[in-house]
Each structure stands twice: as structure tokens, then as C-alpha cells.
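These notes are about the structure you will find just below.
All protein chains but one are shown at their positions in the complex.
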Amino acid sequence: MFKLILLSKEGKKFFVKDINADYHCQFGFVTAADLKKAKPGVEVKTNKGESLVVLKPTFIDLYQKIKRGPQIIAAKDIGSIIAETGINKTSIAVDAGGGSGALCFFLANICKKITTYEIREDFTKLLEENKKFLSAKNITIKNKNIYEGIDEKNVDLITLDLPEPWLALKHAEKALVPGGFLISYSPSIPQVSDFVAALKGTPFIHLKTKEVLERKWEIEERKIRPFTQMLGHTGFLTICRKM
Amino acid sequence: MFKLILLSKEGKKFFVKDINADYHCQFGFVTAADLKKAKPGVEVKTNKGESLVVLKPTFIDLYQKIKRGPQIIAAKDIGSIIAETGINKTSIAVDAGGGSGALCFFLANICKKITTYEIREDFTKLLEENKKFLSAKNITIKNKNIYEGIDEKNVDLITLDLPEPWLALKHAEKALVPGGFLISYSPSIPQVSDFVAALKGTPFIHLKTKEVLERKWEIEERKIRPFTQMLGHTGFLTICRKM
Amino acid sequence: MFKLILLSKEGKKFFVKDINADYHCQFGFVTAADLKKAKPGVEVKTNKGESLVVLKPTFIDLYQKIKRGPQIIAAKDIGSIIAETGINKTSIAVDAGGGSGALCFFLANICKKITTYEIREDFTKLLEENKKFLSAKNITIKNKNIYEGIDEKNVDLITLDLPEPWLALKHAEKALVPGGFLISYSPSIPQVSDFVAALKGTPFIHLKTKEVLERKWEIEERKIRPFTQMLGHTGFLTICRKM
Partner (left out) sequence: MFKLILLSKEGKKFFVKDINADYHCQFGFVTAADLKKAKPGVEVKTNKGESLVVLKPTFIDLYQKIKRGPQIIAAKDIGSIIAETGINKTSIAVDAGGGSGALCFFLANICKKITTYEIREDFTKLLEENKKFLSAKNITIKNKNIYEGIDEKNVDLITLDLPEPWLALKHAEKALVPGGFLISYSPSIPQVSDFVAALKGTPFIHLKTKEVLERKWEIEERKIRPFTQMLGHTGFLTICRKM
């Protein structure tokens, strides 16, 4: 959807959709003629003489601009899901609840295909919008309740970000391949402990429950220190495997 | 290389290379005849009557068994690199120093192709062994010093796990596409601050420096608590982008 | 200074200085007559019929109300200083720079006596005000530069919260008893490493450098989780002992 990024010296990004029209920003405008000739890594000038570097938008540039609901799964937690499961271009995944898609679009970027279940109609629309925005082709969005069933078979990974993840357990069991991963993401401990308790007597093995913390550092001359404010908590990841 | 995994009730995994021979383990042996008929998710029995579940090895199963040198980059840090960069099946990556390949094999699992630079001959051999073990096809292993140059062009991601990462900066600049990511992983702060200082005057923007902490929890009836021992530190990730 | 605390049902505290006058607050007023008869743990009523519980102010109540400058040492770090040194009612301490006194007043609450050095006149005045407010008797406030010398002898603990703590090292050496503790608190790593490097060839042993992190939890029915926001960093504590 976005054709170009124009980057200012201060690192500000401007996303250009239409290269057939002049692009206006706080530094003046770049002509359509210049936009059409623009090449990644080369500078263009605005009418005010400001230089902007042209970049080709990558997945991560677009991803960071998708529309989001209030509570999305953090990048640190998504990275952890990928690192724990080793999913790749051959993997088939199922995700619920879709929300704004922060998780399913990231997984789609790596997997062969993914289906996301979302019970709310407004979120389903948001998912469709974001899918279009990202030009994602390997995502199926279903306005369905995953507690009532999973249509897919031979799934390699199921991710649950749900208030009562245990209600999806028996459906996940049917949908997953032997050795497939089931990961539940919950903000609160009672959800975690009820989910783990529900695993008893199922073919799922509880591999681990963990939380991931990220600490950002200021690195500037002698000011070398962690930032004062930190994200203290997002959610707990419970990682299971169908055996 | 490995054809099957046999999984015991306690979660112990046995890796079977040759299905044309009986497989012996602590629970007795499984006959070659049974191994040839084995299907994922179905049980086989040992001569002692023990049931073992058959699984098809996935990337993560094999990855967790590659031969490792003393200091490898942790899964939590690999997940973070993937989450920060959004690499996918179209990405071209370069990695140095290769070490035992913990990072480059994981990236290879997601990327289109990756080249890893390793100066030590013994580690180069280890990389070749692990490459064979994982049946990885999209990895090029070079027994070369990355401080002396990077042959690849149009690279999307370069990861550095080196004692003096700043010595690779000018080569990384030439190899990366505009917008490409450069990530340095260092255990000690002076390496981080020297690397960040060396970015001045280059086309690289310092996006962030961070550390990732992982906290595992025990979830068992009323014993719901973080584990007593924790990995307190691996390394700092410094994430830059060529602009 | 404060004679009474009046506590509302919601936990709001009102500090009463003068029990010879009616006390007005958002819940109405309590008469001087009632204030004079007030006993800790017993309720008084405002003219509007609101019940307020009477409490005797303790050190911690008053301490939490002292006037503060922008950067004060956190309670978690103060607790750590006390736990590492085992100071008690026989201990003699020296502190610099005094700042608003968050550290020296807390130590004064436990020690026999403490002297605080503060180079800025405005902070010295603030320290005097806070000293009066807390009715602290065992504190000497000096408007002096500790880099130029420490007058006290036989000191058990010296705490430094200074931009260049190494400049106080030779004075600390003279002032401390054998076995006495020297603790430096610094926000940035280069301060820590320069201070530790300066210890070489002195009678000080570097026991440890550490940071203390505090994670608050929400505990309410099924909402049992760490709070989203967290104080990610205050400072590093370097703990030394004169041997």
C-alpha cells in the first residue's frame, strides 16, 4: 500500500502512498516527478531545500503502523513465541482472539499460513483493514468463537490470547499435529494456573511458563544507564506441546 | 538426518537416525519393522512393553540438539532480533562470528539465505557439521574475518557477536540495503558504548540498546512462583538501521 | 511537629499541627475540643458526620512528607544500604551530598548520629527545614564540600551520592574505622567503573556492586499480576569496606 518512506535527518518517517501526486510534509513538499524517480538510499529534496532519504517500506515499517486496540501483545512476547517454537515458512498456525492482529500478522510474516479467530465484529473489521494495509495474503480472518471449534487440521502452532483459554483446549487437541505447539498468553496468574491445571489428562505437556522483561538502556557519552521507566508487565506465556 | 523421535511418558526424547535397524534405549528396543511402519502421533511398543509416541522431528527439536560452544546467544535474544527486524522468507542476512551457529541456523530457518563469517577453523568445521545435521540448505559458511570485508550485497540484516564490532561497521555499511538492520550483541557495557560511539558520522541510526530477561515460573497446584534460579545476564542488543 | 494524623475511610491522611484550633479538611472540620481529647485508634467526627480515625504520626508518615528535590535515592536502595551494613543505634555515619535528605534522615532514624555534607546553599536550607519538620536531633548539616575533607573520625558508614565519588576516597579512608563501610550510589555505569578503578591501592575492598529492582503486584480477586508500569532504574550501589 505504501510505496515509499521519506526519512528526515532527525529520523522522522513520512509514508507516501501515491507517487503520482506531490507529497506534503512539515519540511515542504516533494514533487510527483521526484517521487517517481526516487530510489531507496538516495536523497530527494523538498521545495524548501530539505533533504529526505528515500526508503522502501519493509514489513516492520508497516507493521509498526497498523491500527491497534488498547491491549496488544508486545514485540518481546512475539519474539519469544517464535524462538520457542522454531516456526518457519512451512508452518501452519491458528490464532485467537485476533484483536487488532499484532500477533497474527507477525506470525503470518514468517509462517506459510495462519487463521485468526475473532468473536467481535468490530475487531474483525479492524483485522481486515490491517490485512489490506500490510498486503498480507496468507491470513484467513474468521469472525468466530474458537471456544466452539477449530476448523483447521494439521496445525503446527496455536496461540491463545483469551480470557478462558482452557475452553479451547479440546479443539486445539484435534487441530494440532503431534508435536504441535499450543501457547497461551495471559496477563493474570489465575488464568495461568487454571489453564495449566486443565492440561491434566490431555495429551498436552506443559513445557514452561515464563515472562519476558525488556530493559532499554540510554547509551550517550557518560550517560550509560537503564531508562528510568520500564514496562513492568505484559503477560505470562504458557508453552505446551501436544504429545 | 533424524527420521523419528520416540517420546516416553516422562517426556524423554529419543532421536532415531536409521529406521532400518532396531532402536535400543533405556526402555528396551523397538524393531526396525515397527519403525518403518511408525506414524507421527501413534504409539509403538518396545520389547519390554513400554509405549513410546512417534513424532516427526521439527526444526526446534533438531536445533536444540546441535553441538554448541561454551557461549551461545540465548533463545530470548534471538527472538528479540526477529521481533525487532521483522525478517521473513525474503530476507538476506549476514552473521559474524558464526560460533556454533546458534544464531545463524535460527535465522536461516526464517530467512531466504544467510552467510556466516567465522575466523576460527575449528568453529567453521563445527558449523559445517551442524549445517549437515539440520539439513540447512540456505546457509553459506565462510572461514573469513568479517573485519576484512563483507562480500555480500543488498543484505537486509547483519548480526554481530564480536569482541570489536565497530571494526565491521564500514563493511556493514556497504553490504546493507538502505533501511537494513545492523544488530550487535555484546556481553559487556564498554563494548556497547564504544560501538554506539563509533556510529557517529556513519549512516547508521542507533534505534535502541536493550537487554532481555526471562523469568520462568513453577505452576503446580499452590506452588505458583518464579523459579529460584534465573539467568541474570547474557548480553546487550544494540539495534541500528542504515538510513 | 505534627501532632496527629486523621485518616479517612479511603485511606487519605490529614496531618494536624495545631490541636488548639479546629482542623478543616474536605470532609468538614473537627473541633479543637475533639482534637485535644483525641486518642490513637479512636474515631473523631467532623461537623458533617464523617468519621476519621486518629493516628499518632510515626517516622515513616512524616518522612514520606519531607520536601524533595528532583532526584532522591529510592526507599529500595536505602533498605539495601541498611541490610548490607547492619547499622544500628551505636553507628556513626557521614553522608554526601545531602540533597533533600532522603537518605540521611532515614539513616538518622536508625543510627546514633549522622553528619551530612551539602555544597549547595539552597539544599542546605532545605535540609534544615526537613530536619525541623522531622524533629531529628542526631543530624549535623554542613554546607561544605566533602571533596575537601571530612571532619568526623571513627565513622562506621559513609554514603556518597556524588558526581565524582572517587574525589572523596582519601577523606573517607581517614574518617572510617577499620571495617567501616563506604557506599557509593551512582546512576550511570562510567561513574561506577571509575569509582571501582580508583579503589586500587587503597585500603578499601570492593565487596559488590548491585542494583535493586522492585516489582509491585496488583492483588485483587482474579486480577493478580505485576503492575504494567515499573521503575526501571534508579542507581547502582557500590559497597566497599575499609580493611
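For clarity, chains are labelled A, B and C in written order, and residue numbers in each chain start from 1.
Quick note on the criterion: a contact is a pair of C-beta atoms (placed from the backbone, for glycine too) under 8 Å apart; a residue touches a chain by one contact, two chains touch by 3 or more.
Only a predicted model underlies this, so the values are computations on that prediction, with no experimental measurement involved.
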| item | value |
| --- | --- |
| Omitted-chain contact residue, chosen from C:N20, C:N47 or C:N88 | C:N88 |
| On chain B, residues whose C-beta touches the chain left out of the figure | 187-191, 215-216, 222-234 |
| Contacts of chain C with the absent chain, listed as residue ranges | 5, 7, 11, 40-41, 53-56, 58-61, 63, 75-76, 78-86, 88-89, 106, 109-110, 156, 177-179, 189, 192-193, 196-197, 205-206, 208-217, 219-221, 224, 236, 238, 243 |
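Throughout what follows, only the chains that are shown with their structure count from here on.
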| item | value |
| --- | --- |
| Chain of greatest Cα-centre distance to chain B | C |
| Copies chain A and chain C touch via same or different residues, half shared test | same |
| Distance from chain C to chain B - Cα centre to Cα centre, in angstrom | 47 |
| Mean-CA-position distance for chain B and chain A (Å) | 21 |
| Separation of mean Cα positions, chain C and chain A [Å, integer] | 44 |
| Touching two or more other chains - residue numbers and ranges from chain B | 189 |
